[in-house]
Every structure is written in C-alpha cells, then in structure tokens.
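Here is the structure we will look at.
The complex appears here without one of its protein chains, the remainder shown in place.
After this line comes chain A, so read on.
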Amino acid sequence: MHVGGEVDVRSAYCAASVASLTNILTPALFAGTAEWIARCQNWEGGIGGVPGMEAHGGYTFCGMAALVILKQEHLLNLRSLLHWVTGRQMRFEGGFQGRCNKLVDGCYSFWQAGLLPLLHRALHARGDPALSMAHWMFDQLALQEYILLCCQCPAGGLLDKPGKSRDFYHTCYCLSGLAIAQHFGSGDLHNEVVLGIPENCLQATHPVYNIAPEKVARAVMHFLQYPVPSLDPA
C-alpha cells in the first residue's frame, strides 16, 4: 500500500486504476499481478486480501476491478464469484453484507453490488446467452430502499446502518451503490430503475473506477496524448 506497508489486493486495484487512467500501464508493471489476484479467490467464491484469506466484499471488488482493467477477469471462477456475491444481499434489509453471517453495511452497496456490472460484462463477453438486457443480477429496488430509508442521516450525509453516525466514506459508497442500483448498462442498453420520485435519480457511475463515465473518457483521452514513460534513464 506504501513503502514498507502491507501488501494486499487493494494496492493492486489502486495501481491498476491509476496506471490505466494515466496511460502508464505496461505489461512489465503488472507482470504476475493478475495471477496473484486470482490466487486470492477462495473456496467461498469471493476474494480475500491476500491468498488464503477469507472472502471479503471490499477486497473482492478491488480484485475483480483490477482484473477487469488488466483484461484478465477470466482467470477467476466467475460462476462461484457470482454465487458468492449474490448471496451477500440480505433478504430482510435489502442491503449487502461484507462477509457471510455478518451484518449489512451501507458501504457494501458499492463494493458488493458494484461487482454485478463487472460480472455482467465479463459473462457477456464470454457469450453467455442467459444474461438480462435490463437488470443487474441483484435486487436493485431492495438495495435502493435500504440506502434511502435506512442509510440517510437526517442532518445530511449517509451511513452504515441506523444508529451509526455519518462519515464521508459511507456517504461516498452509499451514493455510489445507489447509482449502480439505479442504472443498468449504458448507451443504447441503458435502463433506469429509480425507486421513489424521479428526482432520486443520481448520475451514473463507472463500475470500474467509480467516477463519472465521462470523466474516465476524458482522463484516458488526455493521457493518451502523452507517450508511456519508459523506465530507462533519459
């Protein structure tokens, strides 16, 4: 994560995200990374922080998104990953838990639900005939209910679950999850599913980078103008 710091799947995602947006991604930079991430997938189907660890929502998102950036998502067992993540949506609350048998938390609205657009895309690329053309493979309305009804602080901002206090992290990821739940696909296939009044609808977010899709496009276009820096001294 930093010099002298811990090594886990989050840093792979951060690195891949930054490198791909700024056009400094080279095969040498990520040699072996995809295979290492794949080793982090475990018997549960989800992904852990390092190989051998328990599957966890945050790490699973980082692992999957990093692999999508590296175009190696097929190194994973996508079917067991799909099985695991869909099992994380709680039938009573509508929100997602981070791990089996734990409590729901608003921030997993993004880390967990955000996996479904990535999985949808990966399975579609593989020619899966059973994919919906209108909905992600989770209950979008139930998630929106949880976020809107249970995760809002009356004074503004969002939170983990009722009784917790607001913070920027939960505000960010509850909103990101809400955006994911409201928007399916893009372009011609865009389908909006908005709970409540139309004004509840947020701008869509990019499922890999979690910034506006237009921003991703602009960043990529901007940095493509510059050559990929080489490691050789000038």
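Annotations for the structure displayed:
What we mean here is this: contacts are C-beta pairs under 8 Å (C-beta built on N, C-alpha and C of every residue); 3 or more make two chains touch, one makes a residue touch a chain; residues count from 1.
Basically, contacts and distances are computed from a predicted model.
The listed choices are "Histidine-containing phosphotransfer protein", "Dynein, cytoplasmic 1, intermediate chain 2b", "Auxin-responsive protein" or "PTAR1 protein"; the UniProt protein name belonging to the chain that is not shown reads "PTAR1 protein". For the chain missing from the display, the contacting residue among A:Gly32, A:Gly127 or A:Pro154 is A:Gly127, taking the whole complex into account. For the chain left out of this panel, the touching residue among A:Glu6, A:Glu192 or A:Glu214 is A:Glu6. Across the interface with the omitted chain, chain A contributes residues 4-6, 38-39, 41-44, 48-50, 52-54, 56, 74-79, 99-102, 123, 126-127.
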